[in-house]
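Complex shown without one protein chain; remaining protein chains in place.
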Amino acid sequence: MTARPAPPAASPDALAIETRGLTKRYGGVEVVRDVSLRLPAGSRTALLGANGAGKTTLLSLLSTLVSPTSGDARVDGHPVAGKPAALRRAIGVLAHRPMLYEELSALENLRLFARLYGVAGAEARIEELLRAVGAWRRRDEPVAVLSRGTHQRIALARALLHRPRVLLADEPETGLDPEGVALLDAIALATPGLTVVAATHRVDRVQAWATGLVRLDRGRIVEDSASVPIAASAAHTAEVRA
Amino acid sequence: MSALVRLAGRIFAARWVLLPPLTGAGVLALIVGALVVAPREVIEGDVQRLLYLHFPAILAAYLAFAIVFVASIGVLLTRDLRWDALARAAAGVGVLFTGVTLGTGMFWGKPIWGVYWTWDARLTSTLVLFLIYIAYLLARAVADELDEQAARFAAVFAIIGALDIPLIMMSVRWWRTLHPQPIVMRGLERPALPLEMLVVLVVGFAGITLLALWLMALRGEAERLAQRTAVLRAALDRAELHNAGGV
Partner (left out) sequence: MSAVRAVIANDLRLAWRDRAGWTTAGAFAVIAVLLYSFAFDLAVGDPRPLLPGVLWTTFLFAGVFASAPSAQRDVEGGTFDALLLAPVDPVVIYLGKATANLIALLVVEFAVLAVATILFGIMLLTAPIAGIVIVGTAGFVSLTTLLATLGASMRARGMLLPVLALPLLVPLLLAAVRATSAALGLEAGTAPWTLLLGVFALWSTLIAAILFPLAVER
């Protein structure tokens, strides 16, 4: 337990993500079944599993896009029930699709979301991120004319724009060249205290960046090396309070 | 309160025992009453006997649409698809009885007004209502039974439609009006309709309402079974996919 680096106090009990019996049923099929996780702040979790194992749905439950059928979840200390704005402010989402307006330029896309998130010093932040992901030179071109890889880089910039404490990523490598993948790792790893939960099918790369992994099979957790046991976090809480 | 809920629950549980005989008796009484017991109307003649179907049918339709409204709110608030099954069943029955009202109205209107259709306020607003709930059924029918999002979309539409009804009626009434004012009751002291006719009409209400409830129960059960079949099919599909060893 003590080997784990002290997580930043993002939430009172230092768990970035905590779910209890989280279940989502679509048309009678439980896509996510009884998922209980305790992911400490600052951890980086790889979410593994075959297509249809429930990875995307689990991420959507955590991002509040989908409401659970039963069970509950807290992200950065905020319950997903009621979809509080504070929760949505605390997370950055990198989806399977880039979620960008194709008719608009990278700059216009990021400016829209900077305004919606109320990002202070938006222009400087946008420039910083677009330079970091290597899309600054093509910032004024409509996204539609850029490559899939560049889309995903801009999407990463969009996800990190408001300095989220938790990054939820759904197969972010899709469409990225090796260089882009390295970039993704570099940025995610370089952000201090950022909790990452990323669904991935690149098992070979998990070692490089993840601190733990969770494997799903037909909605259920079949392997979990990412969660901290309840006792550990209680002890940790006691330690912090002392 | 809880005793009332228990009673309602018991009645609901007994619907398959109670509804068929009661409906049969009610509809039989309506047919006998309308064709035999009720006197021949002096001016309009036998065609006036359509009243005993025409008027109860529209009330049954309104009852059904009220159920669609409540069930649609249930869909939005609880995401329980049983509400969706109820809403669909009630909408179907409501459309059926609105159609009966429009149809009997046409056959009644032809000899009395000389035309099958006239753009009178009540006819027009009933027609608009008919179209709204047909649209509801279409909106729900393009997606499958277990599509929660389609159920929510249809529920939103049904709620807007129900709340639109007063506006439709007001606007259409201002637009034009020809229809005879209701002459069932003109003040409590002097019923405008002769007593026998009134009695048959009340029997008609009972018979048609029971028929509507029974049809709704059957339709709702059919929708529920369709939902459960879809659930089983999905589970089977998943199981076979798993057994195939692919994942």
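So that you can tell them apart, the chains are marked A and B in the order they are listed, and the count of residues begins at 1 in each.
Keep in mind that, in the parts below, a residue touches a chain if its C-beta (ideal position, glycine included) is under 8 Å from a C-beta of that chain, and two chains touch if they have at least 3 such contacts.
Small disclaimer: the values here were computed from a predicted structure and weren't measured.
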item: Of A:V93, A:A106, A:I187 or A:A210, the residue in touch with the unshown chain; value: A:V93
item: Candidates B:L18, B:A135, B:L193 or B:A234 - the one touching the absent chain; value: B:A135
item: Subunit B, residues in touch with the chain not shown (by the definition above); value: 76-77, 79, 128, 131-132, 135, 138-139, 142-143, 148-150, 152-153, 155-157, 159-161, 163-164, 167-168, 170-172, 174-175
item: Residues from subunit A at the interface with the omitted partner, ascending; value: 60, 63-67, 85-86, 88-89, 91, 93, 95, 97-104, 108, 112-113, 115-118, 142, 158
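Basically, only the chains that are shown with their structure count from here on.
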item: Euclidean distance of C-alpha centroids - subunit A vs subunit B, Å; value: 49
item: Footprint of subunit B on subunit A - complex, ascending; value: 26-29, 50-53, 67, 69, 217-218
item: Subunit A contact footprint on subunit B (complex, rising order); value: 79, 144-148, 227-228, 230-232, 234-235, 238, 242, 247
